[in-house]
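All protein chains but one are shown in place.
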Amino acid sequence: MSARVGVVVFPGTNCEHDTVSAFERAGATATLVWHTEERLGGLDAVVLPGGFAHGDYLRPGAIARFSPVMDAVARFAAAGGPVLGICNGFQVLTESGLLPGALVKNRGLRFLCAPSRVRVTSVSSVLTCGLAPGTELGIPVNHFSGSYFCDDRTLAELRDANRVVLRYVENPNGSIDDIAGITNAEGNVVGLMPHPERASDVLLGSADGLPLLRALVAAAADVHAA
Amino acid sequence: MSSPDAGEPQPAPQLEPQPLPLHRALGLTDEELGRIVEILAREPNQLELALYGVMWSEHCSYKSSRRHLRRLPTTGDRVLVGPGENAGVIDAGDGIAVAIRIESHNHPSAIEPHQGAATGVGGILRDVFTMGARPLAVMDPLFFGPPDDARQRWLVEGVVAGISSYGNSVGVPTVGGELTFDPCYAGNPLVNVLCLGALPVDRLVLARATGAGNLAVLLGATTGRDGIGGVSVLASAGFSGGDDAKRPNVQVGDPFEEKRLIEACLALLDAGLVVGIQDLGGAGLACGTSELAARGGVGLDVDVLAVPRREPGMAPWEVMTSESQERMLAIVVPEAWPAVDALCRRWDVRASVIGTVTDDGSGVLPEATGHGDVGGSSSGRLRIFDGDAVVGDVPARSLADGAPVYDRPLREPADLASKRADDPTASEERGDCGVELRTMLLDPSWVYRQYDHQLFLNTVAGPGGDAALLRLAGPGLPPSDRGVAVTTDSAPRWCAIDPRAGVALVLAEAVANLACVGASPVAVVNCLNFGNPEHPEVMWQLSETVDGLAAACRAFGIPVIGGNVSLYNESTGSDILPTPVLGVLGLVERLRHRPPPVAVAEGASVVLLGCRRGPGDLPRPLGGSRWAVECRGRRHGELPPLDYGAHERVTGFVGSLVAEAVGGGAGAADGVAGQDLLDGVHDVSGGGLAVALAEMAVTGDIGVRVEGIDGHQELFTELPSRLLATTRYPDELCARAKEAGVPAEVIGVGGGDRFVVEELVDLPMHQLARSWVRSLADRLEPV
Amino acid sequence: MRFAARVEVLLRPGIADPEGATIERALPALGFHDVHQVRAGRSFRFEVDAADELTARRRAEDLARQLLANPVIEDSELVLTVQAPAGEPS
Partner (left out) sequence: MRFAARVEVLLRPGIADPEGATIERALPALGFHDVHQVRAGRSFRFEVDAADELTARRRAEDLARQLLANPVIEDSELVLTVQAPAGEPS
């Protein structure tokens, strides 16, 4: 049986269907998980998709992190389960403390929906495992608060432990150290601002996101087998 | 005067009858008040007068334009719902229907650009999901004064940010639009928004109340004093800026509420829990209740006390006319209420029973000639309660359809002939064509980069191309291989010269835009933005536009399935240029590959398709062209002629080639397969060949060398029915064109790092690219 | 002299405040049953150089009205304090 990926839906999330269909393309069985769920029964991986959970009011992710499902996600992550936050999902992960740092407003103070190129800078994560280091991928960005920020000590830690998984080739938003995506120390929780699910079909311009999604599905399959 | 009631004479509800001139303050004329008294057979009270005031406003009743709009062709094989409902709907095949609608939010955006534009997006989305369709795409035709002063920049920034913040957050991609700068919009910007949605054909719902005893359920946001009087004050009165009295009416949009409302309403419809539903937009509950009742031919009792409020102390008339955003009114059978309530709770959407459908068909309207469509017809009564007390009681149809229809005087401008004679084609000398070309370049990406245009994974061609091309797919839709394409177009500079011919040229351009992505046109929606209808020249423009659009639609065989009229677009006494905006929907049978880009490719030949010369004395006319207006300040003259047959031949030819390419079929049995024949395609429109070629070169990031262009007139003319294609198989392309009766000539080749039109333009590509890329940023973000 | 200005910009009463309302709706789930009437606004701090307090106040108010707030929907409130008297470096 293929790996089961749960895609969390907060009120205001809007990329859930896209994420489900992209993961199915990548070989998973994907289902929606409503934010009030208190357990993740039988999932092999959890994805927090893009969108505007709770309208992004206050700060992106600030209210969503208190949803009941987030306790379950934290337990799942602590047990080593693969967790991926895309865009708004990345913001929820930093707000919840599952990943360090914060996502602040883009340098240009405007929303930015544009193609971007990212480079794989670490393969020690459930999202990049199996890819060749240095691989360049064309994956679009779509965010207002996508500029990654953390203090110097955190940045040193991220670098030293090889936890920056993706960097922009051309920094679109002012992210510190060109960071597009990071992972936790264990490599099982990953957040990134670009949208790999939007690069899952050449009909739409790029399929470069598929290797990332497949890597996550493979990691989930390992969980499943274990 | 006949009796308004079949039963007992009704005592006037308890509010005091108001002495004049309250009706005038509410925007009603003395004659209109007389008609109301005739309908009610008594003086209206203040609440009732407020209802008529908002519902009989120009914005809600179309009283100046209605008799003209009737001349538009509105039927066709695919039309499921034509004008008159919240959105037009066509049958797209495969069990999928497509709903489309366009609206203006001009006056609110002039006062508070961010919220005005944001609530415009919110409103158009509700129009579409009211029909049971999931909104899948938004487009935003925008018109401003030149962005060279702080106020215009504030307007542009604010409007774009408003559309961006609302559209992105609510989760509907904005896939294209228009951007026009002209001094006539400096005091009165235009913000039009179009929304396209799709639904399984069998989920189609119409906004009507039925079934006595059914419940009227208000869904969504609480009701505050937002936009009270907004309909009559903001939409019907001229706007001259800095008007403090109008300010408290500004509505603030909440895309998060709207997102939940969309999900809840579509879930309610999927579960078959509602029998009718209507969005609350302009005129709020007054409009929603009266239209639901009028269309269903039933009565409705509504209790304002049951309406959840945001503010204390609201009077019944305030509750009824509030334009608080993000609200819907659904009709529900009583047994379904618990399920409705539960489903709304899941989405955290407020749901309150505020009324009941009645079978009181006693609201017969008296005959009246020269008025609305309701003479003598039966109509349910709309009764408004404040708890137990009846505070208003009117025939629902008299609000919804009973406004007088005006035949306003119209007059051709006296100087029409002399203006037409003042043509720039022969009289303007050639200048530095390279410099002129560079000033005309306009890259709208500064705008559309702020919009999520990819959501739903449907956007095959987004903003930046000729038309947006989307997969016809979405949550809950049956699987399909089809695509939909949509484009918005306008050309006020043409319509100012000749509204009748101008609007036809606009439709022709839209058809060409669709051809570039392989789509055949199936339906038109229009937003008619005009000045003050009390000016006879403005009414003439409107009338000419309707006739021109009607003729063009008939010639192309495309029905008009919806529209919107925005009048009183004027500031400091002068009217805007006539600005009809068309949204045209096209279909692609099979969408498997990306269409050719708007680009030149290395080594590819540039082929000009279509006739290079117009007939008559001005074979390369410049009247009304961007070159004449923007480079020479010449706004008069003759428009280029439109030959419908030739236009259909060339757009049909290109459209079928591109359709072949995107459909990925076997292609021509012998020769080059469809998907290989075209490397790039683009229509020739604003700015003529010069701008079209430059856009293709810049997008392809490659130089081009073109020869044989016969002077600046051929370079800049906006003669219609011409398209550019780039191909590695020019002989094959020209041969196929010839077979289709389409003139085709190789005029150049891609390559190198210069943009060259022999004897006319020679620019390094980096310079051209810079002019293009910085065209907006340099003006909007001066350092 | 140098003055420290602090401008708070809030939506005018009666204008919908979706952000405040959304925060308020989230509070019970976080255990804040005792908090109500949440309003969300913006805040700005800046320094004004002026000869006297009156001038400083006028300048700060102008700035608030012209740039920081949109008076159509927002009110602004200014708090001004002396930061450095004339002649002293700030």
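When the chains are written out, they are named A, B and C in that same order, and each has its own residue count from 1.
Everything that follows uses one rule, which is that a contact is a pair of C-beta atoms (placed from the backbone, for glycine too) under 8 Å apart; a residue touches a chain by one contact, two chains touch by 3 or more.
Keep in mind that what you see is a predicted model, and the values were worked out from it rather than measured.
Undergrad: Mind pulling the chain A residues that touch the left-out chain?
TA: Touch with the absent chain occurs at residues 58-59, 62-63, 94-95, 100-102, 104-105, 107, 109, 149-151, 174.
Undergrad: Could you please point out the chain C residues that touch the chain left off the display?
TA: 6, 8-10, 20, 23-24, 26-27, 30, 32, 34-50, 59-60, 62-63, 66-68
The rule is simple: only the chains that are shown with their structure count from here on.
Undergrad: Can you compute the centre-to-centre distance for chain B and chain C, using the mean CA position of each chain? Integer Å is fine.
TA: Computed value for the inter-centroid distance: 38 Å.
Undergrad: For chain A, what residues touch not just one other chain but two or more?
TA: Expected reply: 54-55, 57.
Undergrad: Among all residues of chain C, which ones touch two or more of the remaining chains?
TA: Residues 18, 22.
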